[in-house]
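Here the complex is missing one protein chain, while the rest keep their positions.
Up next, chain A:
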């Protein structure tokens, strides 16, 4: 079965093989980089379909949040490379011990699944293109230079090499590209050594914008070292076109009841700002069946401070105001609490307060069902991200931001002393509050309170990622506990 599929893919790639002069012609995907010109023409299982997409989505979401967190190019690159290593490894062609084809196949498939998920609105398309092209740039940057050359020659980028006579004709203008070099002789030799390529100026708008090229008659003369600009621009243009085509043919897919829910779920996750560490988690943990009476215990062990605060207010007052219920309710939903359990949980929590059973059924049950998409608009509301909590109403937002320093210290000690927080740790947290890096403070708390699971400073919620979503915090915490339990169990058996 696998063989047959493989062959199918082989024929689809055969068209490209004439371009490639390298010795690795036995590969279905001869290059590590991919312009995703042709769709994957092989059979995949539904699980594979979803898994490839989710793994890629993690990376794209990390790229997006890097931009949101104002990371430098080098930082973004480092984070993305480590994420890719974990979820979507893509080895260079020279790594002969690795199954490069299956890595590249996964890369290929994941890209096309996400195209389906992200072609449906202008906003999604724009964000997808931005994230994908960043990923491409990072891979291009990290590619082996020889393999990169092979890749570039495998594709027609429609650039025209500037011949020597033309180069001599515009010598003075073209040499301006080397104004950065100090001495005239350096400039001269750099100019002599470099090749120039002509493209229509609209293909390198970024270089035109910054006056980095020489323009003549609508042609931009691009020096060899700026060639990447053309490649990246081409990647974005092609992807934009392809997404528009996909969007037009998407309605035909609507009949496929297997794929549409998966695709909807994917784009929802992306829209919520931070994907899907936790959205992946929620579908699994839904099966675990978190019951109403487990929530209190979980809150003490796994919830980030914002949700801890809301939970203890609820227990204390037997009530939460509307936005508190909304934020906390959606958090619980994403955690994997089913609607029936959620109703039980809220009803129990309200008992003893002013709200009678009757009034609860009349006024509150609807809202809970609504947030699960069972009433009214029937929308699948995503849980609030840190970004949203930071921007939203103070009372139900991020306590690292809204609490006064004194109150924050008290709240932190009350919530996390049982998990190993000591008052000497607080100075550091209060410093992050002062500099307004609230997520850094939250991440640090995560590290401290999970020290017993082997989390060290700087590891964050895995791979140095910082907290961007309350559910990500909780999900990672639960995951850590589970893996610890498995370990101890294993030891028990050994004994």
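Assume a residue touches a chain if its C-beta (ideal position, glycine included) is under 8 Å from a C-beta of that chain, and two chains touch if they have at least 3 such contacts; residues count from 1.
FYI, contacts and distances are computed from a predicted model.
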- line: Complex minus one chain; that chain's UniProt name from "Vacuolar protein sorting-associated protein", "Succinate dehydrogenase subunit C", "Nitrogen permease regulator 2" or "DNA primase" is "DNA primase"
Message: Touching the hidden chain in the complete assembly: which of A:97, A:179, A:377 or A:456 does that?
response: A:179
- line: By the document's definition of touch, the residue of A:208, A:228, A:413 or A:426 touching the omitted chain is A:208
- line: Where chain A meets the left-out chain, the residues are 121-122, 172-173, 176, 179-180, 200-202, 205-206, 208-211, 214-219
